[in-house]
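With one protein chain removed, the remaining protein chains of the complex are shown where they sit.
Residue numbering begins at 1 within each chain, and the chains themselves are lettered A and B in the order written.
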Amino acid sequence: MTSGTPLFPINASTIASRVDNLYFFLLAITAFFSLLIAGLIVFYAVKYRRRSPAAVGVSIHGGLLLEVAWTVIPFVITMVIFVWGASVYFAMASPPAETLNVYVVGKQWMWKFQHLDGQREINQLHVPVGRNVKLIMTSEDVIHDLFFPAFRVKADVLPGRYVNIWFNATKPGRYHLLCAEYCGTRHSGMIGEVVVLEANEYQDWLSGGAAEGSLASAGEKLFADLACNTCHRPESGGRGPVLNGLFGSTIVTATGETIVVDEAHIRESILNPSAKVQPGYQPIMPTFQGVVSEEGLLQLIEYVKSLQPQPAVGAR
Amino acid sequence: MPTLLVPPHHYLNDGYGIKSWLLTRDHKRIALLYLAAVTVFFFVGGAFAVLIRLDLATPAGDLVSDETYNKLFTMHGVMMVFFFLIPAIPSVLGNFLVPIMIGAKDLAFPKLNLASWYIYMLGGTFTLYALVTGGVDTGWTFYAPFSTVSSTTNVIPTALGIFITGFSSILTGLNFIVTIHRMRAPGMTWFRLPLFIWSTYATSLINVLGTPVIAITILLVAAERLFQFGFFNPAVGGDPVLFQHLFWFYSHPAVYIMVLPAMGVISELVAAGCRKPIFGYPFVAFASLAIAVLGFLVWGHHMFVAGESVYAALIFSVLSFLVALPSAIKVFNWTATMYKGAVSWETPMLYAYGFIGLFTIGGLTGLFLAALAVDVHVTDTYFVVAHFHYIMVGGTIMGYLGGLHYWWPKISGRRYNESLAKFSALIIFIGFNLTFFPQFVLGYLGMPRRYHAYPEEFQVLNVLSSAGASILGVGYLIPMLYLMWSLRYGPVAGSNPWGAVGLEWTITSPPPTENFAETPIVTWTAYEYPARVETHVA
Partner (left out) sequence: MSPDGAITAGAHDIDPVHRVADDLDEVRHGALAHQFDNLEQQREAATLGMWAFLVTEVLFFGVLFAVYGLYRMWYPEAFTAASHELHLWLGTVNTAVLITSSLTMALAVHAAQTGERRQLLTFLVLTMILGAAFLGIKGYEYYSGFVENHLPGPRFQFEAEHFQHAQIFFSLYFIMTGLHAVHMIIGLAVMAVMLWLSWRGTISPEYYNPIEISGLYWHFVDIVWIFLFPLLYLIGRHA
């Protein structure tokens, strides 16, 4: 990690420059108006200093032109900042279509990173440089927040929900990752490092890797252990909907809601099955709340994602 | 120059003994009861701040354990927000001045006013009890599910303390609203009111509308802890983000409760310090109301990364920029007032000029936080800590001290030592900036808030900040000493030591219990100065 006394954070992601540019603009506005007001105050305080105890100021009640000017000009400036900030924010909130996904589980007081091929890391995250990386995050207990100052991204990590952030690291190196939502005693200890590697080094690291198999294969095993396959079969006619090819599609539920089948929906359907039932099926699926851990949920989700439609018989 | 005498009969010698104070109906005595109480809470909260900054002088956080540190920053926040910043100016200066400034004999409901003080003391007692028997470690923001399920500290007594104290704010706000509506002297139309009254009125609107929301929210936290109810617990289908919506729906307007009264003080100080009307009086008056209204619409800007939707974030962002505008308008109007003024360099005015500069910086850094993309990076870091301390300390506390110095002669009948006062103001200004400016840099670097220990490369900036804090602490102690000293040994002030206009300067210092022997009839506009001013002071 860096030592010495840096005064500005390293710029290590594609979005960081856009954030920094807006920051510099804001700094300029702040400096300008602060110096203007401070300067005027000092100038007037000196120039119009009360020369005798009985002196009185010149009574000027107001000026409409000035009022309009110093309302409209700040309004325009703030709207410029708003639009600029919003557009960069949209980019932050819209992960690209192709991403390298990593699951993150935060708990008091550590970060667990789960790569799709089974690699597990604690408080350390290896990623390749120049690739879009998406983190799918949840908490096992209280609200945490995963923050990468060098990438300029953070998001609260919530219990009971998945939250996504994405970044594209531009410089190999080691950077801080920190918890940025107060979560109890060892909140300030919930820190680690993200290790950005060149592509080939990243491949080396990956293959040096996991003893267990990928998340999806672990999920396949769990799917069978929990007997999910008795109702969810590759062909239609089972007691539950066919899961092959389901992930990423858009469906209409029995109550008329249109939803996209994403990680959150799979998770909800395992923990609270009667919330969104597909048409034509009975709400008989039992809940697996308390039966499946957060890791288990990730494995099942990855397995369901991996299920391809069966030729000829697959239903959508 | 005539020798000034203390008037024979005034509110301070109208009855002696503890009963005459603890059972008083006089708004001026109640103001002093509040003054004593908020001062104690301020120094308790300040002591915690000193410990925090001492601990942060080293990266490993060697001074206290992490558990203790978490309690320190929580209790610092709770004490300062609920027991100092929210009540101080309204309950001390507001209570003292509102009836006098509008030409009334007292507030509309004097007994309710006393009850407000007792309620405040009861709430404070609960919270101090929680502190003394182990403390709380949830942060003053009490986020669920940590506060409801995970924390093992005295959440419930603290929550009850805050709940009870909320009623003090509600009743005081109610009292002010009715008083300002119904008890203005003949001829005192709305647009002849001092701007301090406009600010107090706007503050009271927020107090009355917002405080019930935090009361219920904190009650729900206590109920969830006690009975495992589950509103904010995902395990039973509750939503922890709902807590944040409810909490910030009050707590954002709360920051305007904290700053609006200070702005009102500044209007008075600038007008008196320049001996001319505030430039753009109607704009400043309406800006206060605009801040109160818009302040209720922006709470989601505390939650841009908390899980709210992109569209909600957009709306809250644009509204947050809009709420900055009335404050900007005030700053420009105050500055314009100084043009061709007869500008005083006396202590209260120095605090006012300090306020305007520091509030400008603090407010502009709010724009960084309203800008969505930048907020993602700096939220939950020391950037936010620096921003709100610039407003709360550089703004509100300087406004409070300025007002305290300005009206001290009226309240006590004595003048304080001007050289010591100027010296303290300078120490406070320097100490303040040294404490909090480095924190902007730390925040953008990425140092999160509420961290007991931190990466080594942040140490130099932290040490600067801690050095500033010790200077600031000394700066706050000195006024306590010379103000107390002046009560006995200060020169007699006379009714108008500043040569200012305003109803409060037409009555004796200290004022008589009933304020006015006869109800004044007001025929002049606010801040209407004659061609020359007679003062008692050379």
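Following the convention adopted for this analysis, a contact is a pair of C-beta atoms (placed from the backbone, for glycine too) under 8 Å apart; a residue touches a chain by one contact, two chains touch by 3 or more.
Just so we're clear, the structure is a prediction, and the values are computed from it rather than from any experiment.
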Hidden-chain contact residue, picked from the options B:Met101, B:Val213, B:Val284 or B:Ala493: B:Val213
Residue among B:Gly61, B:Gly123, B:Pro194 or B:Gly238 that touches the chain left out of view: B:Gly238
Of B:Ser65, B:Thr152 or B:Gln228, the one touching the omitted chain in the full complex: B:Gln228
Touching residues on chain B - with respect to the absent chain: 99, 104-110, 170, 174-175, 177-179, 181-183, 186, 208-213, 215-217, 220, 223, 227-231, 235-239, 242, 246, 495-496, 499, 501, 503, 505-507, 514, 516, 518-521, 523-524, 529-530, 532-536
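Operating definition for what follows: only the chains that are shown with their structure count from here on.
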Euclidean distance of C-alpha centroids - chain A vs chain B, Å: 36
Chain A residues within the chain B interface of the complex: 1-9, 18-19, 22-23, 26, 29-30, 33-34, 37-38, 40-41, 44-45, 48-51, 53-63, 66-67, 70-71, 74-75, 78-79, 81-82, 84-90, 92-93, 108, 141-143, 145, 147, 149-150, 152-156, 158-161, 163, 176, 178-189, 191, 272, 289
In the complex, chain B residues that touch chain A: 61, 66-67, 70, 137, 139, 143, 145-146, 149-151, 234-235, 237, 240-241, 274-277, 279-283, 305-307, 310, 313-314, 317-318, 321-322, 324-325, 328-329, 331-333, 335-336, 338-345, 353, 356-357, 360-361, 364-365, 367-368, 370-377, 379-381, 441, 444-446, 448-457, 459-461, 499, 528-535, 537-538
